[in-house]
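Removed from the display is one protein chain of the complex; every other protein chain stays in position.
As written, the chain order gives the labels A and B, with residue 1 at the start of each chain.
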Amino acid sequence: MILEIILVVVMLVAAVCAGIFKNLLNAVIAAGFVSFIAAILFFLLHAPDVAMAEASIGAALTVAIFIIALKKTKRHEDDEKDN
Amino acid sequence: MIYYTAAIGLIIIGLYIVLTKRNLIKVIIGLDLFETGIFILLVCAGYIKGGTAPIFSKAKVNPSMMVDPVPQALVLTAIVIGVATLALALSLAIRLYHHYGTLDLRKIKELKW
Partner (left out) sequence: MRKIISLVLLAILLTGIIFCLGKIPFGNTQSKVRRYYVNNGIKDTGATNIVTSVVLNYRGLDTLGEVTILFIAAIGLSAVLHWEEKRQKKQGRRSSLILYTGCRFLFPLIMLFGAYIFIHGHLTPGGGFQGGAIIASGFLLTMLGCWKWQGVNKIAFKVTESIAGIIFVVVGLLGLLYSGYFLANYLPKGLPNQLFSAGIIPIIYVAIGFKVGTELSGVLDNLIEEP
């Protein structure tokens, strides 16, 4: 019970951080961390197939695809005049 | 109960990032968070308190306490479709950057023909 509460709080903090970070590489790593904790939550919900799929596809391949896309575009979110 | 909070929190945060951020790659990150929240919500719908995973590892496992396998099959499909959608969206973002030189959604919308 206490393990689940700690995991969920850390996951929500990481999700908020993924929206706040200006350096896009940090935001992508935070999103991968959210996927990783979601895989642990799937295992605690007695779903091993889904946990394996989320860990291999969501936490590894998604972050790799994002980083390759970041290499071809800008890496830093520019903050111009706010509207 | 705590799992419902996790799922709803991820959905709300993901939708907020999609609605308000200006950088295209930030919007795609928000889409990824939103989808992960939906998956947790779907798998929670089939949970039974005190249940076990739906696999007959030995022949004498009691089948009456297994969790629901149908939402797990749906989420398995949805995860793979999510990564395919993400890859296609990122390829479109790369093409947009190559053409316009910026990834700011405001500037891309203003370039009218």
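As a convention for this text, a contact is a pair of C-beta atoms (placed from the backbone, for glycine too) under 8 Å apart; a residue touches a chain by one contact, two chains touch by 3 or more.
Note that the coordinates shown come from a computational prediction; the quantities given were computed from them, not determined experimentally.
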Which residue of A:25, A:40 or A:65 touches the chain not shown here: A:65
Where the unshown chain meets chain A, residue by residue: 48-49, 52-53, 56-57, 60-61, 64-65, 68-69, 83
Sites on chain B contacted by the missing partner chain, in the whole complex: 1, 3-4, 8, 11-12, 15-16, 19-20, 44-49, 53-57, 59, 63-64, 66, 68-70, 72-73, 76-77, 79-81, 83-85, 87-88, 90-92, 94-95, 98
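The rule is simple: only the chains that are shown with their structure count from here on.
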Rounded Å distance between chain A and chain B, as computed from the means of their C-alpha atoms: 11
Residues of chain B touching chain A in the complex: 2-3, 5-6, 9-10, 13-14, 16-17, 21-23, 25-26, 28-30, 32-33, 36, 39-40, 43-44, 47, 51-53, 55, 67, 72, 75-76, 79-80, 82-83, 86-87, 90-91, 93-94, 97-98, 103-104, 106
Touching residues on chain A, where the partner in the complex is chain B: 4-5, 8, 11-12, 15-16, 18-19, 24, 27-28, 31, 34-35, 38, 41-42, 45-50, 53-54, 57-58, 61-62, 65-66, 69-70, 72-74, 77-78, 80, 83
